[in-house]
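My questions all concern the structure below.
With one protein chain removed, the remaining protein chains of the complex are shown where they sit.
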Amino acid sequence: MDYVYGPGRNHLFVPGPVNIPEPVIRAMNRNNEDYRSPAVPALTKTLLEDVKKIFKTTTGTPFIIPTTGTGAWESALTNTLSPGDRIVSFLIGQFSLLWIDQQQRLGFNVDVVESDWGQGANLDVLASKLAADRYHSIKAICIVHNETATGVTNDLAAVRKLLDNYNHPALFLVDGVSSICALDFRMDEWGVDVALTGSQKALSLPTGMGFVCASPKALEAAKSARSVRVFFDWNDYLKFYKLGTYWPYTPSIQLLYGLRAALDLIFEEGLDNVIARHARLGKATRLAVEAWGLKNCTQKEEWYSDTVTAVLVPQYIDSTEVVKRGWKRYNLSLGLGLNKVAGKVFRIGHLGNLNELQLLGCLAGVEMVLRDVGYPVKLGSGVAAAAAFLSNTTPLIPSRI
Amino acid sequence: MDYVYGPGRNHLFVPGPVNIPEPVIRAMNRNNEDYRSPAVPALTKTLLEDVKKIFKTTTGTPFIIPTTGTGAWESALTNTLSPGDRIVSFLIGQFSLLWIDQQQRLGFNVDVVESDWGQGANLDVLASKLAADRYHSIKAICIVHNETATGVTNDLAAVRKLLDNYNHPALFLVDGVSSICALDFRMDEWGVDVALTGSQKALSLPTGMGFVCASPKALEAAKSARSVRVFFDWNDYLKFYKLGTYWPYTPSIQLLYGLRAALDLIFEEGLDNVIARHARLGKATRLAVEAWGLKNCTQKEEWYSDTVTAVLVPQYIDSTEVVKRGWKRYNLSLGLGLNKVAGKVFRIGHLGNLNELQLLGCLAGVEMVLRDVGYPVKLGSGVAAAAAFLSNTTPLIPSRI
Amino acid sequence: MDYVYGPGRNHLFVPGPVNIPEPVIRAMNRNNEDYRSPAVPALTKTLLEDVKKIFKTTTGTPFIIPTTGTGAWESALTNTLSPGDRIVSFLIGQFSLLWIDQQQRLGFNVDVVESDWGQGANLDVLASKLAADRYHSIKAICIVHNETATGVTNDLAAVRKLLDNYNHPALFLVDGVSSICALDFRMDEWGVDVALTGSQKALSLPTGMGFVCASPKALEAAKSARSVRVFFDWNDYLKFYKLGTYWPYTPSIQLLYGLRAALDLIFEEGLDNVIARHARLGKATRLAVEAWGLKNCTQKEEWYSDTVTAVLVPQYIDSTEVVKRGWKRYNLSLGLGLNKVAGKVFRIGHLGNLNELQLLGCLAGVEMVLRDVGYPVKLGSGVAAAAAFLSNTTPLIPSRI
Partner (left out) sequence: MDYVYGPGRNHLFVPGPVNIPEPVIRAMNRNNEDYRSPAVPALTKTLLEDVKKIFKTTTGTPFIIPTTGTGAWESALTNTLSPGDRIVSFLIGQFSLLWIDQQQRLGFNVDVVESDWGQGANLDVLASKLAADRYHSIKAICIVHNETATGVTNDLAAVRKLLDNYNHPALFLVDGVSSICALDFRMDEWGVDVALTGSQKALSLPTGMGFVCASPKALEAAKSARSVRVFFDWNDYLKFYKLGTYWPYTPSIQLLYGLRAALDLIFEEGLDNVIARHARLGKATRLAVEAWGLKNCTQKEEWYSDTVTAVLVPQYIDSTEVVKRGWKRYNLSLGLGLNKVAGKVFRIGHLGNLNELQLLGCLAGVEMVLRDVGYPVKLGSGVAAAAAFLSNTTPLIPSRI
């Protein structure tokens, strides 16, 4: 059944789905259960409470939906907006592009603010639009916190500040798919109205759960939103929340227990330590890229992403070959360049349950692959640069001191 | 993490989620993988081919959607119909009710044909409606093959015959959630246009995959259907089918391998043998119910379901107590009565990867529970009746002869 | 890889290896670890402490040896005795026979006290021998607590009493393979000097751990015992106990974690409740046998075993056929008759992590099998008798009240 067996572990460095820690795999290794027995609501209750913590919200209402990130997007939009509503949305890479495509197909009037791929959201344009929008025709701002295709992290606090400056009531909808639980994200502090992520990203679970968290303002908006929705309708969830049975339809028993284990690991490490670890691994990766003499697709430091690094290859190299070669020779899984940057970048995902030596093994592999495809890298150079940084910054594992 | 530990195995006899066989649990016990590597499309290709076999179709196009049965419903409807379309839908129990609710919320003009709970779809009414519909205002017939709430199986061949008799072009949409892979279902022969099921039912997997299979006529209808859809849009799948990468968004790696294992088991047993096994276990259950002196919620033999039996309790007993007691004392999970039959029936699910002695253990448990709640059952009576039948009909396990 | 697939669960009712509960399977689902890291000794320490509880000893020293019951026997004998030592040993079935064979091959002077298979140890003969042994030539009494081949439980308290009556210093060595953790066993109270069991029995683990517990007197004896031993030498363990690293050679990481989970389940249920559950299931099984009109191989009630029942079949039936048929038709695994009782008995193991409905499913299966092989059993009769008893005696599951 493993069609393409190679000895040793697969080195999984795509920016999702990411490595699942062994305790989580174990927790999911189980038979089905009756989800209407008292056990499942009891478990669910703890999950909903704890999921709020990873969104850093105390006032939000979380929904755990059996879907993917794409479904989570749809849930965020259809529950808060009505067809024809004007929304401002930032196009900065493949995933923001796909979300905008969805927004358009769902019938919203999407005011697209485009940047070069490799740049962050153009907040100056947003400022102008907000300034001009005296009658509040803009119903929502939709922004991807971390664009997975280019490794660009947007400044959400700045968005909130603009909204506040202009005293603008637009909903603030955030795709946190490759950020939440890895990057600094503060739902309440930043006044985010809907934030969402997926299980296969920083939570380090299998695909299959979309997490959507709604602010009180978003819940209020849901009451009048006229977008058609059933499967993704928050109301069905809220009805079952009140009943204490929680699930309008059958959840995955395995993912519920897996989520419990994943959250336990995150809280044992400490969410802030998890975020610090991502910062450390992100920085180490960028130092390696620099040592290789290659450029980061991300054009400015302020947008550097600590969960994924898109590496530009020289024009004479096809980045697709880097990915293919890594997989074929070293059991290394890297991310392809997508759409506009296809062939131009390869991506190193460094999010989820990952540590220093895993990353250094990956970087050593990238070096060998670069050499394979004709780029004259000095073997060991990137590893050395990354290790120098990690050697100075990696803390002792608290449980082992 | 198992909040409610009891010694020994849980006896899982809800009509879904059902028992997962050990080889399938094993197959899913794995880390994530890059779904864009060549391995996953190679695997997916075999899955799509083999899924067609369980629908008994050679002309249909299957979609494996990361969702539940509710999402599969939505996919079937929104891809083939436009808001305002008239559809005929049969209300015979809780799940047909929920589907109708969805149909209405999605904006269709639902012509509901209601039966008493415990009866099948009223096909006489359908005949009248078809006869009267000279201008083909009816765009689709929506029917649940097996109503899980009451244990009623509808006669799909008869529906097809009516459509043919009246030469009616309405689409024929079938919820096969608790039938496909367990009951006799023939997509091509019966001219079903969209059929659907969920992974946690007869396929004996965790929840998380909705299977939707579309006939060429349904695919054609999808081209002009104006219902808004993105996550559930077949077109996104078809686009990736053409590319050979298959997935418009991230699938669950674990469920893909699990599905492979589940299908392997089904084909090793033989789909017809699987269906015969369900018939055998269904009949045995009904014989037990009869021996207990209780009534089947299903009012006529023609509607008897081989995947779930809803058992009516005497008025002086609350069927909810049966379920509670089973779980609290015997680690037995039975299905509750829902909505109109709440308190009146309990349900024994006998679908999925299950054998004779598992069922007899359950029946012995139900007897003890009935006694606990005050029904004067003769202990062993149901088991004896079921065993007498099973003893005459159970074949040797082919691999062990 | 499962050469002989049959649908549904295997009904495992051999008296070992027994069913492993899901939480234990989960706990063992892991990679290897460095057993010299601080984690493994920390874990081991808790295990050794807790293993003492299942032996009901506070003064004993436990050894967890990577071996089977046969190896545990060898460990018990070679560490406490010298070649030529006279030992009294009771031959009452296949497993006591095998132990005696080992005792003889290890060079001891075995004074065999034989009983009919189906009877317990002849303690009158023991009394005579002790009475006659004024000069204490008898160095040890070796007795199987529960003879797995015939379902006979010996009275260990009576043995202790005899030793005390005659003020005899012989070591008291007990095979508790199919008793400890299932039957009432009290190492300290009964003055047992060495007791042993195996992981695949009532502890409900895979095979691979032999548990040997030595009294202070046994440890003292070990100092002068001249039997050759290295792998099984307690001294190597004691040396590493002192060092705090615990393991003279590599343990199975998986079994250590599995044992931790298994003990946790036992203590959550309560050891006395575990024993009561075995008593309940044993009694229920015997009532079924009686209802079938069959005889228990165990000749007197005082010897009835609550972990295994050996059922005598009429002369015109070959009990081997019962076992074969159960496996071939109903995925039921029963125990064969061994040696003197081959073809005459089949065995139902009812030990380990098991509950009422699992047993009733098995009993229903045995009934159908008996009918298959030509015995005119009334279907349902045994189940009814067992259920009547269980219905009156089974407590609510405490965690679910």
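Order of writing sets the chain letters: A, B and C. Residues in each chain are counted from 1.
Convention: contacts are C-beta pairs under 8 Å (C-beta built on N, C-alpha and C of every residue); 3 or more make two chains touch, one makes a residue touch a chain.
Because the structure is a prediction, the values reported are computed rather than measured.
Trainee: Touching the absent chain in the whole complex: find that residue among C:Thr59, C:Thr250 or C:Asn392.
Mentor: C:Thr250
Trainee: Touch as defined at the start, partner being the missing chain; which of C:Leu48, C:Val112, C:Leu336 or C:Ala388 qualifies?
Mentor: If we include the chain that is not displayed, C:Leu336 is the one touching it.
Trainee: Among C:Gly8, C:Gly69, C:Gly151 or C:Gly191, which residue is in contact with the omitted chain in the full complex?
Mentor: Hidden-chain contact among the options goes to C:Gly69.
Trainee: Please output the residues of chain A touching the missing chain, sorted low to high.
Mentor: 2-9, 11, 19, 21-23, 29, 265, 268-269, 274, 277, 327-332, 353-358, 360-362, 364-365, 367-368, 371-372, 378-381, 383-385, 387-388, 390-391, 394-397, 399-401
Trainee: Could I get the residues of chain B that touch the absent chain, sorted low to high?
Mentor: Looking at chain B, the ones touching the missing chain are residues 22, 25-27, 29-31, 38, 400.
Trainee: Please output the residues of chain C touching the missing chain, sorted low to high.
Mentor: Spelled out for chain C, the touching residues are 1-4, 10, 12, 14, 16-20, 25, 27-39, 42-43, 66-71, 73-74, 83, 101-102, 105-107, 198, 200, 206-208, 227-228, 230-233, 248-255, 257, 260-261, 327, 333, 336.
Rule of thumb we're sticking to: only the chains that are shown with their structure count from here on.
Trainee: Mind checking chain B against chain C and telling me if their interface is mostly the same residue numbers on each side, over half, or mostly different?
Mentor: same
Trainee: Measuring from the mean C-alpha position of chain A to the mean C-alpha position of chain B, what distance in angstrom results?
Mentor: Chain A and chain B have C-alpha centres separated by 34 Å.
Trainee: Using mean CA coordinates as chain centres, what's the chain B-chain C distance in Å?
Mentor: Each chain's C-alpha centroid was found; their separation is 44 Å.
Trainee: What residues in chain C touch two or more of the other chains?
Mentor: Each of 22, 29, 400 in chain C touches at least two other chains.
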